[in-house]
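Just one protein chain is left out here, and the rest sit where they should.
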Amino acid sequence: MQPSFSDGDKEFRQTVRAFIADNLPDDLRRRARWDYHPNREDQARWCAILDKQGWSMPHWPREFGGPGWSGIRKYIFEEEMRRAYAPTVDRIGPELVAPVLYTFGSEAMKARFLPGIRSGETFWAQGFSEPGAGSDLASLRTRADRDGDEYLVNGQKTWTTEGHHADWIFLLVRTDQEVKPQQGISALLVDLKSPGITMRPIRTLDEGVTVNEVFFEDVRVPAENLVGEEGAGWTYAKFLLTNERTNSAEVPHTKRDIAQLRDIAAREVKNGRPLMEDPEFRRKLARIEIDTLALEFAVLRVLSNEHDPENANIASLVKVRGSELRQRVAELADEALGDAGLAVLTSKEGEHGPIAEDFDPPVPEHGIGISAKAMFRRATTIYGGANEIQRTLIARTVLGL
Amino acid sequence: MQPSFSDGDKEFRQTVRAFIADNLPDDLRRRARWDYHPNREDQARWCAILDKQGWSMPHWPREFGGPGWSGIRKYIFEEEMRRAYAPTVDRIGPELVAPVLYTFGSEAMKARFLPGIRSGETFWAQGFSEPGAGSDLASLRTRADRDGDEYLVNGQKTWTTEGHHADWIFLLVRTDQEVKPQQGISALLVDLKSPGITMRPIRTLDEGVTVNEVFFEDVRVPAENLVGEEGAGWTYAKFLLTNERTNSAEVPHTKRDIAQLRDIAAREVKNGRPLMEDPEFRRKLARIEIDTLALEFAVLRVLSNEHDPENANIASLVKVRGSELRQRVAELADEALGDAGLAVLTSKEGEHGPIAEDFDPPVPEHGIGISAKAMFRRATTIYGGANEIQRTLIARTVLGL
Amino acid sequence: MIFELTPEQQAIADSVRRFTEREYDWDSRMRAIRGSEGRDPAHWAVFAELGWLGAGLPEEAGGFGGSAIENAVIAQELGKALVNEPFAVHVAAINLLASSPHAAIAEMIEPVMMGETRIAAAMHEAGARGDFRMIATRFDRNGDGFTISGAKSLVEGAASADLILVPAMGDGGLAVFAIPARANGVALRPYRLLDNSHVCDVTLDEVAVAGDALVAMGDEGELAFARAVDEALIALCAGALGTMEAALWATRDYLLTRTQFRVPLANFQVLQHRMADMLIEVEMTRSLLFHALGAAQAAMADGGIASVDASARAAAVSALKAQTGHAGLHVGREAIQMHGGIGVTEELAISHHYRRLFVINRLLGDEAVHLERFAKAVDGE
Partner (left out) sequence: MIFELTPEQQAIADSVRRFTEREYDWDSRMRAIRGSEGRDPAHWAVFAELGWLGAGLPEEAGGFGGSAIENAVIAQELGKALVNEPFAVHVAAINLLASSPHAAIAEMIEPVMMGETRIAAAMHEAGARGDFRMIATRFDRNGDGFTISGAKSLVEGAASADLILVPAMGDGGLAVFAIPARANGVALRPYRLLDNSHVCDVTLDEVAVAGDALVAMGDEGELAFARAVDEALIALCAGALGTMEAALWATRDYLLTRTQFRVPLANFQVLQHRMADMLIEVEMTRSLLFHALGAAQAAMADGGIASVDASARAAAVSALKAQTGHAGLHVGREAIQMHGGIGVTEELAISHHYRRLFVINRLLGDEAVHLERFAKAVDGE
């Protein structure tokens, strides 16, 4: 047993840290500091810089242009990225769609789509959920009917993350109405510029937009855009969702949020002293930091031996704990801000986006973005499979109940 | 709306307080101070004193010797009793068995059994639960077969509270094996001195004994001891359990425990100052006191209008909250004691009972009984219908889920 | 003990409910909160017309003969419909006016009740993190008048107020002043809170007022301020109770109608038990509201002068606020979680319930502030 980072891993961390320091443009860092959803331009610019280094797709196998890092090193890389306030690289294309494409897609499909993802030029959305079928994919109703060399797509998707920024959508559709619900599902790649598609942004409680409803009305999709085999969409979706769960439980992001929280607590004053010296605040912070350490080591246990099925069991736990922890950190940061934590901060009415240079917010610089984050984090225990679903999964698969 | 005690109620409280001060023997008060399960002799002596005043059975209707108090006054009476460290009057006979007898029993049965309960001479146990049938009474298997003028009882009961002190047991038995499970149940009154009965005390985690297993082997019970009608036992049991739930959620007891906790906190020292001045302790205590106030007013809402069905709904909530609160108070008291809160305190090996005069405990006087209480309180969320059952009941009856 | 509303109190509740059902449905609300200041001025006129603005004031103070109970009844119904009007602030303001020994101040009560004069109360001090007991704003005597300097935050309704009531410390202890919102030296910085209420930071830079701007000072000032805080907190918590109830029952209805894996959500035992816990929190809040109303009645019966009753009221009100903050967050979060994705959208009331409860937890002191104030009041400190 050697439960700490090896010397090689420590050197790797220094290499990554130096690269980011040398290559991350200042204006990107500044905008990411506020932690609103990063804009597409920033994500694309940074992805291209990383791509030149061969680092834009840490999770991909070497043959498709991944760096071939161990699970632990992927984690270190992500941690250093968050730590430096680098914009996140888009996730849907690189981490969800691409693995399906290089695992199940045709050679032509790989050649056509993977390079754009790797370089940050092409952005993807996923079209899974439908109104009335949240976590219950088998009941989806959007249909694709074969019509010569094309499919004709009709239906509606919802909770489509970043759909309003995307070029393409990975769509689950029903291609066979006759067979059992799970067998009639296929996966299609659809150009979002196709006629008949309407994207309607859904405003969330932070007054921002990250998710959308997408309507499909007689949308024509070339048959060559079918992923793998017709009727196998359910298998691909399960594969994709597994990848979604075995991520890092957002620990690097949470650790960065804690650093930000510490910064706030050092600047805010309570009873004439820095909030950081308030015993009750310190106790809450310590509890959060300890829970984060525990979560981090649970993640590292998974990553140190990614193919051990026992470790896969732990992965379902870290989703639950990680999502709850993100809420607690965001709420404590908001509480730390005092009155300013109650203020809505929008640059233009009803949407936070890039903040104008001359914007004079009613909260201190160190509090920008905090209240929106505290609100939006309510979603972390819902998306990606609500925690209720995760707990049932844990009870069945790990506890055998 | 007049959400505070009326002047009449306030005067009533003073009357009760004065009576207890004048009539409660010192030795009883001293033993009750330690809050072990009161011994039968103390309970009986105090019950007889109250009986002379006509106050021993506050919950009984006037015609059977009850004082005819309103719900609020019964609550005030109980609160003053607890406050003064008066021994509790036994509950099984007065509050569970007697209401069944005076509601469903024959005149002969009432005349025979009620006076002994009222005066504290006769102690009762209840025989409901069986091994393998905790809250699920319909599956009970103890049988009573008619044999001339007698029933022949065979079977086993468990969790029989205070059975080792009792004279009689109110027994649910199966008198008909053919009909639906719930229809074949009857209620029998059984003299615990009858041949064929074995009482086995169950040691609990506080190392004390309050519950027992009772074994019945060819026990002969006169047929006249059948309560009401044969086959109606299920109805009587439900009636009895309803009475169990509409109690005061033990708020008077919890308030007394809080007073004791405050006394401990005033005597114990942390970092050179009284524990009572420790901010974190005070916060925990305040939270408990506030929750107790809330619970008390919820109980008073029920009691102010006992026959309003909407208030009956609240009764199921207060059981859940009240039982959890009792645990929290006991645990905070134990924590307040520091190291001494970890010590086991038994007068003789394996059972706490009356404490010998020359006993020199390894804990301070104000800490006697605390660790046993902290342990035993784990049972409050289990007995009388586990909180899981209560929550399901709330969801169904109040929320309509 | 009587926990039922009198017929008069029930009539007030009914009149508020009629208003919220007929004039404050969801679409009207969304229109109102998107307007300037998040309100439709016609609504406040209705409040005045129906007598709600004076319903909680005793007759001898110029009101309609009610008490905190009437205010709680109104606030609770407004809270159910998420009515975005500064009613709790109004309660603070009118109680401050009614506590004044000065005739010039008492004369303001009627126009305020009639909705003719708009008045805000600056109960939060900038930098005090919701602890209303920390007052750094200063006053100095200036001939027959006073000069006031300081910074207040989260002053709801300030942008449309004629007068702002300002507590300040100075020679003579705590004093409260009625300051014209457009007086020289008064600067307003408006912004919006997460629950769509519109507030201002109010900066007072040597604001000069005449002697008749004094509402109360010294012991009278302390008592007036304590009464205003407690009465406003009761209204605030009653509103939160209404909001919690709305969130609870909306969630119940959602669980009954929505299916997942072809089973109604209402059948999932886990959700049943969590709903039971939400209900318990709601009922405990309601119980503490009753308790606080009893304490407020007792304190008012003594004209708020007996400090033992004022202290009992402080304990009871802080118990209520600590529970409300705690319960509100719990109920709000659970309501969102059980709704799933739809719960985090701007489109559904559920996220608005949560945001309102989130804000209320922090207004006039969060759970920690009130646990401490409760402990102090109970121990007679």
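When the chains are written out, they are named A, B and C in that same order, and each has its own residue count from 1.
Simple rule for what comes next: contacts are C-beta pairs under 8 Å (C-beta built on N, C-alpha and C of every residue); 3 or more make two chains touch, one makes a residue touch a chain.
None of the values given here were measured: they were computed from a predicted structure.
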Of the chains you can see, which ones touch the chain that is left out?
A, B, C
Checked against the full complex, the residue among A:28, A:171, A:219 or A:295 that touches the missing chain is A:295
Out of A:16, A:32 or A:72, only one touches the absent chain, namely A:72
In the whole complex, not just what's shown, which of A:18, A:179, A:259 or A:395 touches the removed chain?
A:395
Missing-chain contact among C:3, C:268 or C:290 belongs to C:268
Touching the absent chain: which residues on chain A qualify?
1-6, 9, 72, 279, 282-283, 285-287, 289-291, 293-298, 300-301, 304-305, 314, 317, 320-321, 388, 390-392, 394-396, 398-401
Could you please point out the chain C residues that touch the chain left off the display?
268-270, 272-273
Chain B residues that touch the omitted chain in the full complex:
129, 134-136, 139, 158-159, 202-205, 207, 211, 269-271, 280, 335, 338-339, 341-344, 362, 371, 374-376, 378-379, 381-383, 386-388, 391
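The rule we apply is simple: only the chains that are shown with their structure count from here on.
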What's the farthest chain from chain A if centres are computed as the mean of the Cα atoms?
B
Just how far, in Å, is the C-alpha centre of chain C from the one of chain B?
42
Chain A to chain B: how many Å between their CA centres?
54
Inter-chain centre distance, chain A versus chain C - centres from mean C-alpha coordinates, in Å:
39
For chain C, residues contacting two or more additional chains:
271, 368
Multi-chain touching residues of chain B, meaning two or more other chains, are 279, 283
